[in-house]
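A single protein chain has been removed from this complex, and every other one stays in its place.
Entry: subunit A
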Amino acid sequence: MNDELISKKDLLELTGISYGQLYRWKRKNLIPEEWFVRKSTFTGQETFFPREQMLSRIKKIQNMKDDLSLDDIADLLSPDQTSFSISKEEILKQEIVSKYSLVQYAAIFPEREELSFYELIYLHVLDSLLVSGDIHVDEGRMAIEFLREHTQLIKQGKSRLILLRKMGVSSCLLLTNTESVYADKKTNIVFDAALDSLAEALKIKIQGK
(Lines give C-alpha, C1' and ligand atoms only; values in the text may rest on other atoms or scores of the structure.)
Protein backbone atom coordinates (compact mmCIF):
# COMPACT_ATOMS: atom_id res chain seq x y z
CA MET A 1 0.00 0.00 0.00
CA ASN A 2 2.90 2.30 0.84
CA ASP A 3 4.10 2.85 -2.73
CA GLU A 4 0.65 4.11 -3.69
CA LEU A 5 0.82 6.97 -1.21
CA ILE A 6 2.81 10.16 -1.52
CA SER A 7 3.85 12.34 1.40
CA LYS A 8 2.89 16.00 1.42
CA LYS A 9 6.52 17.07 1.24
CA ASP A 10 7.23 14.91 -1.84
CA LEU A 11 4.01 16.05 -3.46
CA LEU A 12 4.88 19.73 -3.13
CA GLU A 13 8.36 19.13 -4.44
CA LEU A 14 7.17 17.04 -7.39
CA THR A 15 4.36 19.36 -8.49
CA GLY A 16 5.90 22.68 -7.51
CA ILE A 17 2.78 23.91 -5.73
CA SER A 18 2.97 25.79 -2.44
CA TYR A 19 1.45 25.08 0.95
CA GLY A 20 -0.86 28.03 0.38
CA GLN A 21 -2.19 26.56 -2.86
CA LEU A 22 -2.69 23.13 -1.35
CA TYR A 23 -4.62 24.51 1.60
CA ARG A 24 -6.63 26.83 -0.66
CA TRP A 25 -7.64 23.95 -2.92
CA LYS A 26 -8.60 21.90 0.08
CA ARG A 27 -10.74 24.77 1.31
CA LYS A 28 -12.48 25.07 -2.04
CA ASN A 29 -13.12 21.31 -2.04
CA LEU A 30 -11.00 20.76 -5.13
CA ILE A 31 -9.26 18.03 -3.19
CA PRO A 32 -11.57 15.76 -1.23
CA GLU A 33 -11.10 15.55 2.52
CA GLU A 34 -10.71 11.76 2.44
CA TRP A 35 -7.56 12.01 0.33
CA PHE A 36 -5.75 13.53 3.29
CA VAL A 37 -4.44 10.38 4.94
CA ARG A 38 -2.81 10.77 8.34
CA LYS A 39 -0.11 8.33 9.23
CA SER A 40 2.39 8.28 12.03
CA THR A 41 5.99 8.09 10.92
CA PHE A 42 9.20 8.08 12.91
CA THR A 43 9.20 11.89 12.81
CA GLY A 44 5.65 12.22 14.10
CA GLN A 45 2.36 12.46 12.25
CA GLU A 46 2.49 13.23 8.56
CA THR A 47 -0.09 13.67 5.84
CA PHE A 48 -0.11 11.40 2.80
CA PHE A 49 -2.18 11.33 -0.37
CA PRO A 50 -3.20 8.62 -2.82
CA ARG A 51 -0.41 9.14 -5.33
CA GLU A 52 -2.00 8.65 -8.75
CA GLN A 53 -5.32 10.33 -7.94
CA MET A 54 -3.60 13.30 -6.34
CA LEU A 55 -1.10 13.86 -9.13
CA SER A 56 -3.72 13.71 -11.87
CA ARG A 57 -6.04 15.99 -9.88
CA ILE A 58 -3.31 18.59 -9.42
CA LYS A 59 -2.41 18.45 -13.08
CA LYS A 60 -6.08 18.99 -13.94
CA ILE A 61 -6.38 21.98 -11.61
CA GLN A 62 -3.17 23.50 -12.93
CA ASN A 63 -4.39 23.17 -16.50
CA MET A 64 -7.76 24.72 -15.76
CA LYS A 65 -6.85 27.45 -13.31
CA ASP A 66 -5.72 29.93 -15.95
CA ASP A 67 -9.11 29.98 -17.64
CA LEU A 68 -11.49 29.27 -14.79
CA SER A 69 -11.97 30.51 -11.25
CA LEU A 70 -11.43 28.04 -8.43
CA ASP A 71 -15.17 27.97 -7.75
CA ASP A 72 -15.84 26.99 -11.38
CA ILE A 73 -13.30 24.21 -11.14
CA ALA A 74 -14.88 23.03 -7.91
CA ASP A 75 -18.23 22.81 -9.74
CA LEU A 76 -16.62 20.80 -12.49
CA LEU A 77 -15.02 18.36 -10.12
CA SER A 78 -17.97 17.87 -7.82
CA PRO A 79 -19.92 14.65 -8.45
CA ASP A 80 -23.26 16.35 -7.87
CA GLN A 81 -24.59 18.12 -10.97
CA THR A 82 -28.28 18.62 -10.52
CA SER A 83 -28.73 21.94 -12.26
CA PHE A 84 -27.68 20.94 -15.73
CA SER A 85 -29.63 20.05 -18.82
CA ILE A 86 -28.85 19.79 -22.48
CA SER A 87 -31.05 19.33 -25.53
CA LYS A 88 -30.61 16.55 -28.05
CA GLU A 89 -29.75 18.99 -30.83
CA GLU A 90 -27.05 20.50 -28.65
CA ILE A 91 -25.57 17.06 -27.96
CA LEU A 92 -25.29 16.41 -31.69
CA LYS A 93 -23.96 19.88 -32.41
CA GLN A 94 -21.22 19.55 -29.84
CA GLU A 95 -20.44 16.02 -31.06
CA ILE A 96 -20.52 14.63 -27.56
CA VAL A 97 -21.81 11.25 -28.80
CA SER A 98 -22.48 9.66 -32.17
CA LYS A 99 -25.85 10.15 -33.82
CA TYR A 100 -26.55 6.44 -33.85
CA SER A 101 -26.18 6.23 -30.07
CA LEU A 102 -28.52 9.15 -29.60
CA VAL A 103 -31.12 7.49 -31.82
CA GLN A 104 -30.81 4.33 -29.79
CA TYR A 105 -31.13 6.28 -26.56
CA ALA A 106 -34.17 8.11 -27.87
CA ALA A 107 -35.72 4.74 -28.74
CA ILE A 108 -35.34 3.61 -25.13
CA PHE A 109 -36.56 6.84 -23.56
CA PRO A 110 -38.62 8.55 -26.25
CA GLU A 111 -40.22 11.06 -23.88
CA ARG A 112 -37.06 13.00 -23.11
CA GLU A 113 -36.21 16.11 -25.09
CA GLU A 114 -33.80 17.65 -22.58
CA LEU A 115 -31.24 15.45 -20.90
CA SER A 116 -30.00 15.90 -17.35
CA PHE A 117 -26.32 15.56 -16.62
CA TYR A 118 -26.77 12.00 -15.40
CA GLU A 119 -28.71 11.01 -18.48
CA LEU A 120 -25.87 12.46 -20.48
CA ILE A 121 -23.47 10.18 -18.62
CA TYR A 122 -25.66 7.19 -19.43
CA LEU A 123 -25.81 8.24 -23.04
CA HIS A 124 -22.06 8.57 -23.01
CA VAL A 125 -21.73 5.06 -21.54
CA LEU A 126 -24.06 3.71 -24.22
CA ASP A 127 -22.05 5.49 -26.87
CA SER A 128 -18.71 4.15 -25.73
CA LEU A 129 -20.19 0.65 -25.47
CA LEU A 130 -21.68 0.73 -28.95
CA VAL A 131 -18.69 2.39 -30.59
CA SER A 132 -16.28 -0.11 -29.09
CA GLY A 133 -18.37 -2.88 -30.64
CA ASP A 134 -18.14 -4.98 -27.50
CA ILE A 135 -21.85 -5.22 -26.96
CA HIS A 136 -25.03 -5.36 -28.98
CA VAL A 137 -27.89 -2.93 -28.72
CA ASP A 138 -29.98 -5.02 -26.30
CA GLU A 139 -27.17 -5.17 -23.81
CA GLY A 140 -26.68 -1.43 -24.09
CA ARG A 141 -30.35 -0.96 -23.44
CA MET A 142 -30.17 -3.14 -20.37
CA ALA A 143 -27.20 -1.18 -19.01
CA ILE A 144 -28.84 2.19 -19.56
CA GLU A 145 -32.16 1.23 -18.03
CA PHE A 146 -30.29 -0.22 -15.10
CA LEU A 147 -28.24 2.93 -14.59
CA ARG A 148 -31.26 5.16 -14.79
CA GLU A 149 -33.02 3.23 -12.07
CA HIS A 150 -30.08 3.89 -9.78
CA THR A 151 -29.48 7.60 -10.41
CA GLN A 152 -29.78 8.36 -6.69
CA LEU A 153 -26.92 6.01 -5.92
CA ILE A 154 -24.77 7.41 -8.72
CA LYS A 155 -25.33 10.96 -7.48
CA GLN A 156 -23.46 10.10 -4.32
CA GLY A 157 -20.35 9.53 -6.42
CA LYS A 158 -17.67 6.82 -6.43
CA SER A 159 -19.71 4.30 -8.38
CA ARG A 160 -18.50 1.98 -11.06
CA LEU A 161 -20.35 0.15 -13.80
CA ILE A 162 -19.30 -3.34 -14.83
CA LEU A 163 -20.79 -5.39 -17.64
CA LEU A 164 -20.19 -9.13 -17.43
CA ARG A 165 -20.83 -11.83 -19.97
CA LYS A 166 -20.70 -15.55 -19.34
CA MET A 167 -21.59 -18.06 -22.07
CA GLY A 168 -23.60 -15.51 -23.95
CA VAL A 169 -25.60 -14.27 -20.99
CA SER A 170 -24.76 -10.73 -19.89
CA SER A 171 -25.39 -8.90 -16.65
CA CYS A 172 -24.71 -5.47 -15.18
CA LEU A 173 -23.20 -4.61 -11.84
CA LEU A 174 -23.11 -1.24 -10.14
CA LEU A 175 -20.42 -1.06 -7.47
CA THR A 176 -19.76 1.68 -4.95
CA ASN A 177 -16.48 2.29 -3.12
CA THR A 178 -14.71 -0.70 -4.65
CA GLU A 179 -11.01 -1.30 -4.95
CA SER A 180 -10.86 -4.21 -7.37
CA VAL A 181 -13.09 -6.85 -8.91
CA TYR A 182 -12.21 -10.35 -10.01
CA ALA A 183 -14.19 -12.70 -12.21
CA ASP A 184 -13.79 -16.39 -12.97
CA LYS A 185 -12.16 -17.56 -16.20
CA LYS A 186 -15.32 -18.11 -18.19
CA THR A 187 -16.73 -14.74 -17.29
CA ASN A 188 -15.77 -11.85 -19.49
CA ILE A 189 -15.62 -8.34 -18.10
CA VAL A 190 -16.92 -6.59 -21.18
CA PHE A 191 -17.00 -3.09 -19.77
CA ASP A 192 -15.65 -1.51 -16.62
CA ALA A 193 -15.76 2.22 -16.00
CA ALA A 194 -15.66 4.53 -12.99
CA LEU A 195 -18.64 6.83 -13.49
CA ASP A 196 -17.01 9.72 -11.64
CA SER A 197 -14.07 9.94 -14.01
CA LEU A 198 -16.44 9.58 -16.97
CA ALA A 199 -18.46 12.45 -15.56
CA GLU A 200 -15.37 14.58 -15.08
CA ALA A 201 -14.17 13.95 -18.62
CA LEU A 202 -17.61 14.79 -19.90
CA LYS A 203 -17.80 18.03 -17.95
CA ILE A 204 -14.44 19.14 -19.23
CA LYS A 205 -15.53 18.28 -22.77
CA ILE A 206 -18.67 20.39 -22.48
CA GLN A 207 -16.84 23.22 -20.77
CA GLY A 208 -14.22 23.20 -23.49
CA LYS A 209 -16.72 23.89 -26.29
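In the analysis below, contacts are C-beta pairs under 8 Å (C-beta built on N, C-alpha and C of every residue); 3 or more make two chains touch, one makes a residue touch a chain; residues count from 1.
Throughout what follows, contacts and distances are computed from a predicted model.
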Name under which UniProt lists the unshown chain, selected from "Pimeloyl-CoA dehydrogenase large subunit", "L-arabinose transport system permease protein AraP", "Mannose-specific PTS enzyme IID" or "Cytoskeletal protein CcmA (Bactofilin family)" | "Cytoskeletal protein CcmA (Bactofilin family)"
Which listed residue (A:K26, A:R51, A:K88 or A:R112) would be found touching the missing chain in the intact complex?
-> A:K26
Among A:E13, A:D71, A:E114 or A:E145, which residue is in contact with the omitted chain in the full complex?
-> A:E13
Going by the touch rule given at the top, which residues of subunit A touch the chain that is not shown?
-> 9, 13, 18-24, 26-27, 43-45
